[in-house]
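The other protein chains are all here in position, but one chain of the complex has been omitted.
After this line comes chain A, so read on.
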Amino acid sequence: MTTYDVLFTIAGAISVASALLAVSTKHLIHSALWLIVSLVALSGCYFVLGAEFVALVQLLVYVGAVVILVLFALMLTRAPIGRSHEHDTPLMQRAAALVVGAATAALLATVLISAFGNDKKRVDGGTTHALATRLFGTWVWPFELLSALLLVALIAALALARLPIGRRDTARGAVK
């Protein structure tokens, strides 16, 4: 056990525990806040593995933007302070979610253990330079495709937001 192992285990445990809290808490906003803890701990895992750039972008994008948007959206609803049971899911759904989650975890664990077993691997491919060479070398086409997809989604969202919902005169005609 090196220091890295210990740190990785701690960060991973925090991440998993807060993720569980995020889906099980009865306080609506608390689940978004636990999500922040989980994402920060996950970025800690990336840090320990030496993928500094990925870790920082994880913080910048997920904590700095995505969760803030989630919080903003929650504040626009009637997110109450204290426990609320209005949004509780039925027991069946919870059981199904548990089964799916456990199955995915088992699948991932089996694949990883069968692929790597107990081998010791040096993890050193995560530096910013290495990442950039891979991203803009080997993986440049998927990367460009993804950015085109995001651009299309962005323009579409803008178009939807600016689209007039029902012409004013036709709406008036319908009333008559």
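The criterion applied here is as follows: contacts are C-beta pairs under 8 Å (C-beta built on N, C-alpha and C of every residue); 3 or more make two chains touch, one makes a residue touch a chain; residues count from 1.
Methods note: contacts and distances are computed from a predicted model.
Student: If you look up the hidden chain in UniProt, what protein name do you find among "Urea transport system permease protein", "NADH-quinone oxidoreductase subunit H", "ABC transporter substrate-binding protein" or "Response regulatory domain-containing protein"?
Tutor: So, among "Urea transport system permease protein", "NADH-quinone oxidoreductase subunit H", "ABC transporter substrate-binding protein" or "Response regulatory domain-containing protein", the name matching the hidden chain's UniProt entry is "NADH-quinone oxidoreductase subunit H".
Student: Please pick, from A:13, A:60 or A:113, the residue that touches the omitted chain in the full complex.
Tutor: A:60
Student: Could you pull out which residues of chain A are in touch with the chain that's been left out?
Tutor: Those residues of chain A that touch the unshown chain are 27, 29-30, 33, 36, 40, 52-53, 56-57, 59-60, 63-65, 67-69, 71-72, 75-76, 79, 81-82, 127-128.
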